[in-house]
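Structure below; questions to follow.
What you see is the complex with one protein chain gone and the rest in place.
And now, chain A:
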């Protein structure tokens, strides 16, 4: 669990860190749309330059992002090789039975590889530079129009922020219980599949039980402090739109124009 980079936050004070979380969240989603819109190597190169500049601006080393690719490496290799080996069209360089390496296959494989890498880079950039709580605020803001179609926006945002808050606590607790059970002779991740599954029980049951207890305590504590649901609440953390945010939106507009001009 220590090696997990995706979904972590690194404190910093770069321009990217200070951007409004709404810009960052919507921007990342929009970037993925652009990525599917782009269809030739010129437009991909353009997007590559954009994301590299964004990473540079965040002052986080590129090596970090590369390490974030690691857990998904096999998935990427699998998809890319499927594209490479099984698509036909254009000039065919090599063929053996159903397997063929063709011009289209090569191009498609390269594009899909770029897509994967860019999506992972962008989402890693988002989570590395945004505090989870800010992200929740952004989600609440973006969902707020759906209030009018009876979507419980406040409740969803509350659940997300509580969930995010308790991820590290639960991770700590998991490690603690794991250690306690290892000290009692449980060996996690050893033996055959059945034994491995059985060894999870002494970990899962205490975790569930403590989550129930924690939920009850938290609910009581919230009620005792006067929480009565979303209506009529004010906000402590207020999102502020600044000049850099407007600039970021303008940059996205330029990128969109660029992609439209470059795509074939």
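A few remarks follow.
Here is the rule we go by: a residue touches a chain if its C-beta (ideal position, glycine included) is under 8 Å from a C-beta of that chain, and two chains touch if they have at least 3 such contacts; residues count from 1.
The rule we apply is simple: contacts and distances are computed from a predicted model.
The chain that is not shown carries the UniProt protein name "Energy-coupling factor transporter ATP-binding protein EcfA2", picked from "Electron transfer flavoprotein beta subunit", "Energy-coupling factor transporter ATP-binding protein EcfA2", "Light-independent protochlorophyllide reductase subunit B" or "Na+/H+ antiporter subunit G". Here the missing chain is touched by one residue of A:152, A:206 or A:230, and it is A:206. The chain not shown here is touched by just one of A:10, A:52 or A:151, and that residue is A:10. Touching the missing chain, out of A:59, A:182 or A:263, is residue A:182. Touching residues on chain A toward the chain that is not drawn are 2-3, 10, 64, 173, 176-177, 179-187, 190, 201-202, 205-206, 209-210.
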